[in-house]
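Let me begin by handing over the structure; questions about it come next.
Just one protein chain is left out here, and the rest sit where they should.
Per-chain residue numbering starts at 1, and chain names A and B are given in the order in which the chains are listed.
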Amino acid sequence: MTTWTQGLENPVSARLRDPATSGYAGLVLGVFAAFLAIPPIEARTTTWPIVVGVVAVVLGIWTVTRRRHRLGYGAVAAGLLGIGLGILATRSGTGNLEAVFNASLIAQTFAFSTPLVFGAIAGMFSERSGVVNIGLEGMMLMGAFWGVYGADKGSTWVVGLIVGMASGGLLALVYGFFAIHLRADQIVGGTAVNFLALGITGYFFFQIYHGNYVPQGVSNIPNVRIPGLASVGFLGPAIGDLNLMIWASFVLVIVSYFVVFKTPIGLRIRACGEHPRAADTVGINVYAVRYGCVVLSGLLAAAGGVYLSDGFGGGTFTENMTEGRGFIALAAMIFGNWRPAGAFGAAVLFGFSSAVALRLQVYSASASTLFNVLPYVLTLIAVAGVIGRTVPPAADGKPYRKQ
Amino acid sequence: MTADPNIPPITPEEAAETGTLAARIALKQRAGGVAVPVLTAVVAFLLGGFVVLATGHNPLLAYRDIFNGAGLNWIFHPTTNVANTAAYNLTQTLLQSTTLILTGLAVAFAFRCGMFNIGGQGQYFVGLYVANWLGFDFQHMAPLPHVLIAIGGATLAGALWAGIAGFLKATVGAHEVISTIMLNWIAIWMGEWLFGDGGPLQNVANNTVPISNDVASSAQLPVFWGVQQLQGLDIGFFVALAALVVFWIMLNRTTLGYEVRAVGFNPEAAAYGGINVKKNLVRAMAISGGFAGLAGAIDMTGYLYHFGVSDIPVSNVGFLGIAVALLGRNTAVGTGLAALLFGGLLFGTTHGLSSNVIQPELAGNLTSMIQGLIVLFVGADVLILYVWNTRKKLRLRPAA
Partner (left out) sequence: MADDVVLEMRGIRKVFPGIVANDDVSLDVRRGEVHALLGENGAGKSTLMNILYGLYRPDGGEILLHGKPSTFNSARDAIQAGVGMVHQHFMLIPVMTVAENIVLGAEPRDGLFLDERGAERGVHELSEQFGLVVDPSALVSEITVGQEQRVEILKALYRGADILVLDEPTAVLTPQEAKELFAIIRSLQADGKSIIFITHKLNEVLEIADRITVLRRGKVIETVPREGATEATLARAMVGREVLLRVEKAPSQPGDVLLRVDDLHVTDERGIAKVRGVSFEVRAGEIVGIAGVDGNGQTELIEAITGLRKIDGGAVTVGERTMHSASAREMLDAGVGHIPEDRQRRGLVLEFSIAENIALHDYAKPPDAKWGWLFPARMVQFAAGLIREFDVRGGGPLTRAGGLSGGNQQKVVAAREIARDPKVLIAAQPTRGLDVGAIEYLHRRIVTERDEGRAILLVSLELEEILSLSDRILVIYEGEIAGEHTGEVSEEQIGLEMLGGAERSAA
């Protein structure tokens, strides 16, 4: 607050002294440090990434001492990451690097991040209304199986998407009944949802498809090929030919932002998650809002699951296909501080680290693991409050009882 | 001093809803006694049976085959000869139960201190890894110290792993559910790295497969029922039974347990009583993790001997521990019985199952469904409170 008013008095010099400036500079430099080491720049010595990374860390620490903890620690982390990545990159061969870091990495990042985006936004809606949703994983898994089932039996991916989303919504409704109506413990209920989904999808997978892959030729969610762009040098392989659901995820983030922060219903959702009693006293039906959000959460998480099996997976399902993506989505939501843009950013970051991990596997198993584990470590650090405290909605996870 | 004395004191039901998890669960125990968990399990099995019926199988025959698959028909013809299928199946069920007792205790102990340890799986893995490492190193050691080192080290590792979550909760208030979920996945990826290509615990003789070394024979627990090569029942079973006793004694006969229970029921009253609440959160979490780590150690030294990357996603004993603890009402006896039930389900629906009614693949998933239903019902304490209240009302009505 004070720095802001100072900025009014003396704009330029105050801006420079503002710790936010140094914080952002540190963040940018940290990313730059990593960027230096990878194509197309490919600094062949470790010197530059380290120098730039160290500057980022110093700026970060300075920012922290100016009490902008979140930004400062972010810059420190970015700087350290830059140094690490720089060293790692320069120690691999140039050819390997180009195989790992090229334009199609962007496409792959989005392919990995899309289920996470759906899951994270799904979780955000539920938790913004005050219901913790540990069951994202299960709802996503339902979507993955029933989506393929719908696409197979309905002969079109549209039916698959509808059936898949409906299955997630239905499971969410059951969860909602226990969590909202019966005021069951939400963590226990969410855990139950995950077990249940694992059992249901596995059971019907064997019952219907005898454990084999779903028959060939299931209608897949199509890619959107942008005419003209697909052949353009860097952009072509990056975004010229992305799946429909990837574009849908971008739209979802923008729409969610407006819904949550710019509409009356968003205001009411947030009120229910922050202070249900206050919402109740001004005539908002807390139960209705929470039911709506939990079911929406199930629909969206399942949509992410449908993409996983019928888009990304090319129309196949395997047992426990989500493999913890629901939990990474949960992590992305927390890391993104219960905000659509933040959740999206975190999901893309986590998707990026998965994509890099996959590509690194051939060259270095340990580096690959490092990238795989990154989302969880970052989230753990985030909840520990090192990079500023993540703040859940005040009434998140607390059952509401009408007076 | 804010409360208006005119407002009537809160009823136990209300207190239970607003109180800690442990307080709510304690209330349920009073509410339904032993009948409620039994009823919960029965309803879950019934609903599972409906699914079986709806998909064209005979649920009664399916459950009979699962019962036999678990080796529970052994009680009709008891024999120690493992050539007998029932006897062999029973040893395998008990082997599974051994693990589940310990992972169940890992969840139950934290519950009693008012925390939800959802990270038993990760703590179990960490125990497995450390037991494998210590069991393979120190090759030419005498058996007893070697086993003790491997098991002790693994238990400690599990305790430390869970202790991180407890520490974060006590110091910065990070919710233990989120941090233990994250620690689970970190442990999983740690395993991928440790046993993966070029990983520090990968098989020294064959570095083309992502599998660990076998623990040295000096670090293997003796088998007392069955044949070691055929995965006989090792003395880890008795360790697990002993752990149940230790759990009970620790909670009910030591000052540590007194503190744990007081903090679990009412942290504010505990603080007023002079108990260091934060210390107890860290300690209870660590003890929980110790149980899970011990589970990993017993499995590694008892019958697995090695572990591979492909085994990691298949293992879910840590998560099953949640169902075991919840169904067992977080008590020693309850956990033991629930572990037996789930151990039987786990083996009886998969490897033990030979049935022309239901295939193991279907039955195995039936286990997950039943598990989910049980957890769902146990979590809905209000449902049980409702039953309890109706019962009370019915009893009061004639008087009124």
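One rule holds for everything that comes next: contacts are C-beta pairs under 8 Å (C-beta built on N, C-alpha and C of every residue); 3 or more make two chains touch, one makes a residue touch a chain.
Values in this document were obtained by computation on a predicted structure and should not be read as measured data.
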Self-check item: From B:T79, B:Q139 or B:T254, residue that would touch the chain that is not displayed
Solution: B:T254
Quiz item: In the full complex, which of A:R270, A:R290, A:R325 or A:R359 touches the chain missing from this view?
Solution: A:R270
Quiz item: Which parts of chain B are in contact with the chain that was left out?
Solution: 1-10, 12, 15, 22-23, 26-27, 30, 252-259, 261-262, 265-266, 268-274, 276
Exercise. Tell me where the left-out chain touches chain A, residue by residue.
Key: 1, 258, 262-264, 266-268, 270-271, 274-275, 277-284, 394, 403
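Note that only the chains that are shown with their structure count from here on.
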Quiz item: Can you list the chain A residues touching chain B in their complex?
Solution: 134, 174, 178, 182-185, 187-189, 191-207, 211, 320, 323-324, 327-328, 330-331, 334, 365-366, 369, 372-373, 375-377, 379-380, 383-385, 389, 399, 401
Self-check item: Of all residues in chain B, those that touch chain A in their complex
Solution: 17, 21, 24, 51, 55, 116, 118, 168, 172-175, 177-179, 181-183, 185-186, 188-190, 192-193, 196-199, 313, 319, 322-323, 326, 359, 361-362, 364-376, 378-383
